[in-house]
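Removed: one protein chain of the complex. Kept in place: all other protein chains.
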Amino acid sequence: MTNDGNSVRFDRRTLLKAGAALGALPLAAPFVQVARAADTIKIGVDNPLTGTYAALGKNEATGMAMAVDEINAKGGILGRKVELAIEDSTSGDAGVAVQKARKLIDRDQVSFIIGNINSALAQAIANVANEKGVIHVVPGGHTDSITGQNCHWNVFRVCNTTQTEANAVAGSVIKSAGKKWYYLTPDYAFGHTLQAGMEAAAAKLGGTKVGADLTPLGTTDFSSYLIKAQAANPDAIIILQQGDDGVNVLKQAVQFGLDKKFHLAGAQLELEVLLGLPPEARVGTWVFECYWNQPNVPGLKEFVAETRKRSGGHVPTARTWFGYASIHTCALAAAQANSLDAVKMAKALQGFKLPPEIALMPDGAYYRAGQNQLIPNLYVGHPQAQGKDDPEDLFVVDQVVKGDDVSPTLEETMCKQDWPA
Amino acid sequence: MTFDVKKQTPNIIVWVILLTLPLWIEHAGSYIQLGTQVVVMALGAMALNFLLGYTGVLSFGHAAYFGLGAYGAGLTLRYLAPSTGSAVVVGVIAGMVAAAVIGPLIVRLRGVYFAMVTIAFGQVFYFVAFRWNAVTGGDDGLTNWKRQPLHFGPVTFDIQSNATNFYFFVLAIFALAVAVMAFLLRSPFGRTLIAIRENERRTRFMGINVNLHIWLSWMISCTFMALAGTLYALLNNFVDPRALFWTQSGTFVIICVMGGMRSFWGPLVGAAIFVWLQDYLSSLTPNWQSFVGLVFVAVVLFFPRGVLGILRRRALE
Partner (left out) sequence: MTQLLLLAVINGLIVGAFYALMAIGLSLIMSLSDVINFAHGGFLAVGAYLAYSMAPYLGFWGGLIVAPILTALLGLLVERFLISRVYGRDPLYSLLLTFGLAFIFEDVTRYIWGAQSLPYQVPGWLMAPLSLDLFFLTGYRVFMIALIVLVVGALFWVMTRTRLGLRIRAGTLDLETVSVLGVNVRVLRNLNFGIGIFLAGLAGVLAAGQLGLTPTIGSSLIMQSFVAIIIGGLGSLTGTLLGGLLIGLAMNVTAVFLPSATEAVIYVMMALVLLVRPQGLLGEEGRF
């Protein structure tokens, strides 16, 4: 059953020609890039486009593109046009993320680097950016150490720390469910710090841990963990999984009827997860970091309308805003410092308050000095099975929390910045 | 021994290109780290090809030894000693020991079955790295360490912050490893391996202990794979469990096939094409996976002999 030689050789030759034609393209490409580099400012994006976090990455990319268009419409950064250089970091391969970061900084000469959704990758990129002295904005990797123990002078973060999220939600869970908690925790940096944060926050309010299980990222079958959780007879099962894992664990917990026996709750929940769940599994008590359907927030309506235009009618998620705010942070830093010098820009951002049309929060948002962590509002509430006026209105905000009230103090974060002499 | 220019031409070309790489790589629109990565992946692929191309045994689980080398190096620098040299040594020994232990379990198997079992064994190491948070850092990878400058008595060779120096460091190790592999393949031992590849039964009838030879070849292959892994860890100053995942093994196999399994330098050519292609495509389109997949399909259906295989054939014609 082998192919006869002639037809194979014909195919091969055709393919070789096609390959040669394709090969000519990249040879031309670098020169084009060099020509453009002089008059534009590049922002490197090292974020997932494939794998588990692809959906989140796509939403962040939508927000980034929106911000770039807005900045360019107003004359760019320091009079120069802005351009994104986008690389796929993959969802979990830090080797790739590091390599792409070096490529963006060394070859593409970007002035800023953005990334990553995966906390581990964000930390890895931060180390490269620090080594090279480039401003790095983390849009959505939550683990504490990025603006805590391993913080750097050049690394800024838009999304909240896990401790902040835990502090915001712990009181509500204890009030509505009770004090005995069982944790289902994803087994990576984000999950570890989120669980630690929840435990610390619960302990202050008299809550106790009756058990915990670490589930590896990418777990599909949660039944064995759910059986253990119910055997421990807690008041609440605290579900800390995100993304696809979060969808799987919630879907299975509700199918097992656990939402009727215990309270299901957690810390961070994202609209992307709710959209992936069947209506009956949209339950619990959670924190949202940004919600599109909020009254009295200046600029939010326009932001929602513009996102719908760009994403085929979908509303913005917290991710869209993370991406949007990250890019604006870069432009604002340069404008504030009136320079592209990284140290000057980083200094200019210390304590910097985002303008309201970018912050999109009732109480605004600012970068805390000495830690480079954005302090915004948080939204504690519960999901609803079906949106009333909009199919994507799946969350009911019960309480808007001020970031200042729930953020750990600067001492508690253990951040010691390493400014260059 | 006379110097046969015609026979040495490929070697001369390869070494001239590799030695001058830092001079031209940036003008070719690329960057030095990518060049270093090509050399590292090439070393791994050549190590795999020792088993795949020269012994005819299909392993689809070599990433495990690549990863063991990487973790061995990373853990040494993180916990034991701030010395790049000992990191490399520990990584290589880790890979070699694991291969020596697993070898006897699998040398009786052949073909698809061998491939499947090597994958499955590789996964054990993957899960150890993935779940043993306290030591390996788990899914987040092993961080907070850096490759260290090399000290030769009073002279210090800075491979830590100087990317070009590090490239030459990697290239020197590559040269050494490649020389050892070439020597082994030319020895009677190497000839026996090729005999096994060509006709296992006949080789067995000649009274040669085939399983022992496959085991040795497997061990040599895995040891050099671990060496490549240590260099990979040093390149990124980072290791994570993805380095051990089975899809990584597939990457090494396709590199061998793409470049030409029957040629000594084939895997190097394959590594250059694959690393560059993946880097280029993934900047170009979020659908790069499809293109990489298409490359796999095209290689299998149209270029099963690889680039060097085709060139050699053309030269013969």
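Lettered A and B in written order, each chain numbered from 1.
The rule we apply is simple: a residue touches a chain if its C-beta (ideal position, glycine included) is under 8 Å from a C-beta of that chain, and two chains touch if they have at least 3 such contacts.
All figures in this text were calculated on a predicted structure; none of them were measured in a lab.
Here one chain is not drawn; of A:78, A:231 or A:305, the residue touching it is A:231.
Of B:25, B:42 or B:106, it is B:106 that touches the chain left out of the display. Counting the whole complex, the residues of subunit B in touch with the unshown chain are 52, 58, 60, 105-106, 108-113, 115-117, 119-121, 123-124, 127-128, 130-132, 246-247, 250, 253-254, 257, 287, 289-290, 292-297, 299-301, 304. Touch with the hidden chain on the side of subunit A covers residues 1-3, 50-52, 54-55, 57-58, 213-214, 216, 218, 220-221, 223-228, 230-231, 243-244, 247-248, 251-252, 255-258, 261, 272-273, 275-280.
Basically, only the chains that are shown with their structure count from here on.
Those residues of subunit A that touch subunit B in the complex are listed here as 8, 11-12, 15, 26-27, 29-31, 33, 49-50, 85-88, 92-95, 98-100, 102-103, 106-107, 119-120, 123-124, 127, 150, 187-189, 192, 216-217. Residues 26, 28-34, 37, 130-131, 133, 138-141, 143-144, 232, 236-238, 240, 242-243, 279-280, 282-283, 286, 288-289, 298, 301-303, 310 of subunit B are the ones touching subunit A in the complex.
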